[in-house]
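The complex is shown incomplete by one protein chain, all other protein chains being positioned as in the whole.
When the chains are written out, they are named A and B in that same order, and each has its own residue count from 1.
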Amino acid sequence: MRIKVKVNGVWYERDVEPRRLLVHFLRDDLGIKSVRVGCDTGHCGACTVLLDGRPVKSCNLLAVQVDGSEIITADHSDDLMERLKRAFHERHALQCGYCTSGMLMASYALLRERPRPTEEEIREGISGVLCRCTGYQNIVEAVRSAGP
Amino acid sequence: MRHVGRPLARLEDYHLLYGQARYVDDIELPGMLHAGFVRSPYAHARVRRVDASEASSMPGVVAVFTPQSGKPFDFAPGGKVRYQGEAVAMVVAADRYALYDALERVYVDYEPLPAVVDPIKAMEPGAPLVDESLGTNVSHREKYASGDVERALASSDRLVEEELSTGRVVPSAMEPHGVVAAHDGRTLLIYDSTQKPHVVRREVARSLDVPLAAVRVVQPDVGGAFGSKIQVYPEEVRVAAAAMALRRPVKWIATRSEDFKVTTYGRGLVLRYKAGFTRDGVLKAVKGEVIADAGAYDWFGFDLASTAATMLPGAYKVVDLDVDAVSVLTNKPPLGPYRGAGRPEATLFIERIMDLIADETGLDPVEVRRRNLVPAGPYDNPLGLHYDSGEYLAGLERGVAATGYYDLVRRAEAARAEGRVLGVGMSFYIEITTYGHEVAIVRAERDGSFTVAVGIAPHGQGDATGIAQLVADELQIPIERVRVVWGDTDVVPDGVGTDGSRSLTAGGSAAVLAARRLLDELRKAAEELLGGPATYSEGVFRSGDKSATVGEIVEAVYRGKVKAQLEAMEVYRARPTFPYGVGVVEVELDPETGIARPLLYRSYDDIGVVVNPLLAEGQIHGGALQGISQVLYEQVVYDQDGSLATPNFAFYHVPKAVEAPRYEPHFAETPHRSDHPTGTKGVGEAPTVASAAATIRALEDAIRRAAGRRVRLRSTPVTPEEIYRLIHGGA
Partner (left out) sequence: MIPPQFDYIRASSIDEAVDILSEDPNAKALAGGQSLIPLLKLRAAAPSKLVDIGRLKELRYVRQAGDGLAVGALATHAELERWAGPCGVLPEAARQIGDPQIRSMGTIGGSLAHADPAADWPAVVLALGAVVKARGPSGLREVPAEEFFQGPYSTALQQGELIVEVSIPRCPPRASYVKIAKTHNDFAIAGVAAAVWAKDGVVEEVRLAATGVGLKPVRLRKAEEAIRGRKIAGDLLAEVAEAASREVEPVSDVRASAEYRRAMAGVAARRALRRALGL
């Protein structure tokens, strides 16, 4: 099936099998490797992207479902994303880095909706992304410090 | 100018943040194929026949390897599978999607056999045998003893006999296992999600009978490991063999569900013991056995049991000991190292005993530890370990003060008035880190900058930043002029890799010594060039009123004006060192449901020199959560047939941000150095060692407040349901 998807501001048109997962479309068809696979049940959130502005798990969607939609990944650059990346670096909010794209996307979605979240809101906002390295505290502090 | 001791942000971050990370699944090679494994649904079964005919003829399928394919495709050794998920065949296909279709079309005729799941039952006569050739499921047993345990038990005022256990955990690195192999006719190139590229190299060369020089292993970015990527798995060798056989690059990436089947599991140790103590709270003797639920193959089971056995006395004065380390085969995935690997278990066991003494004597838990601790190191532990340095007794006092333990106890008491149930637990730990040799090469570049190649294989810990700090200080130059490379067997000839909290200590010491040696070499050249004895500072050699920069000397070597080695390699033998400290956990318990959440982890750790406090604290945070989570959240359940009832993240819980506590780490203000050049002792595992023991005590404390009576917790994890029953009664 032919689909057309806008990813990080660029339109892509590709033929895909209906069963192709969005995460494989992004990684293997478009070469956007920052979107990662960490599980097969929709729990780890390493594959989180923004779909028309809402955070979703790209391993829990078929590519055909997003035909005509706009996707943003952690490769997207704007002021908020840059602030987040800087804060993650300064606060040591990443170790192995595997969850980092997912964390950035979940935080980005949260801060777009709530620029000044409470700690509780941050923890809830990133609750769909698992991190096994950091214990989360530095991520929470990075997200808080990345606000306006 | 000095870098050591400063909280520098990591040099490793940029590519991870900016989409340039390269984990093994990100690697694409021309013509690359995808491999997957057909895995047994049974925990124990004879494999009668593997029929790959249908799979072989499916579109996209390139090859199917079955037990008939011979080594290294000798799946199901002895004609049987020994745990659910053990591989019986391997399919190689043109893409992932075709691969998974084909995996379902390999038909295996199994004859299920009775499985043995519980290690204690596995030791009983008549239990089904995992490996018939041994005639028993006890794979290895060794005694560690000192003093006269029987006499000490007989002369004790009080005796206790019980069983303590730490349930299996799934390490759950966020990146599952994976490997890519390619053979260009001369070189076997392997990209592997591993903690030990040089060990993979040796194992692959040995297994496939190719010269070591013909194998290059690259560790790309690795998405966490926590011990689970120490073992060289059969899959890694088989993927390499397939790449050679098919003359095409081959990739295998485990799915998460597959990772639950193949990865080495952690913990899984039981202590059956008898102990004696005096009425004033002094532990006199421990007699018992540490039993490892080794799984189907005793890859690490015995090592873990023996580490836990020899560390069992901790820093306590008890000398009358008789502890067997036993590894027992069961029909489960093999046991392996998981953050702490034997020390969290030893600490949980001995701290459970200290808490029991406190409860039985009515003494304060801190007082019990005070009465039992060896005042200071160096100390020779009665089971043969040499503790290098530390003030254990003073460390306890400082730790209790720094963590505000008694304030937290008071807070928990006060919270009762607000209707909240809090619990506080503390632990004192000492643990063993660092072993083996490590290799570093330092090279001087033409502009006076330096490249440092190391055999350690960090994957998130930030050791490259730490080593850059150490080497920059050693060479008295800005850190920007030092680049650290690792994770490639081509850049450094050998190394042990990253595990055992050893990387900064062993790898950093090797790097510091290599830098020192290179400086000596450059000094000789400088003296020849400058015509007299030279001093070195900040990248410049001076002799009288003449001077030459490192860059100028390197330049002179290349121009043939002077001869010198521009590269120095250090092979450093790293002896163990022993960090110690105090961990305190505060939990809140919902007494109506039995659900407990961690609120706070505070620690005081003497880890020797702290090279980078930002990164060291990061290790404390993450390591503490793993220890806490082992007690509160992570539960592996098998049914009686050895079938895993918690096969993925839908059932096995890795904590989320909402379930994690605050962390407030403190490091010793005047640390006790190790005798390594770095003075470091390691921090990767210390928080996991300390936190599990403190968490289980905090739970006990909370349950006591809720139930109005003392309870004794003997195993991890402690489920909400178990807590509910302890408070409200019930079967």
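Keep this in mind: a residue touches a chain if its C-beta (ideal position, glycine included) is under 8 Å from a C-beta of that chain, and two chains touch if they have at least 3 such contacts.
Not measured: the values here are computed from a predicted model.
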item	value
Candidates B:Ser547, B:Thr646 or B:Ser715 - the one touching the absent chain	B:Thr646
Residue among B:Tyr97, B:Tyr406, B:Tyr435 or B:Tyr536 that touches the chain left out of view	B:Tyr97
Touch list for subunit B against the chain that is not drawn	96-97, 99-101, 104, 255, 257, 592-593, 595, 633, 637, 645-646, 648, 650-651, 653, 655-656, 658-659, 719-721, 724-725, 728, 730-731
For subunit A, residues in touch with the removed chain	1, 17-19, 21, 40-42, 45, 48, 51, 54-57, 59-62, 64-65, 67, 106, 109-110, 124-125, 127-128
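Everything below uses one rule, namely that only the chains that are shown with their structure count from here on.
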item	value
Geometric centre distance via CA averages, subunit B-subunit A, whole Å	29
Interface residues, subunit B side, partner subunit A - complex	9-10, 13-14, 16-19, 21-23, 25-26, 96-97, 172-176, 221-224, 226, 253, 255-257, 459-462, 614-615, 617-618, 621-626, 648-650, 654, 656-658, 660, 662-663
Subunit A - residues contacting subunit B, complex	17, 19-20, 24, 27-28, 32-34, 36-41, 43-44, 46, 73-75, 85, 88-90, 92, 94-101, 104, 122-124, 126-128, 130-140
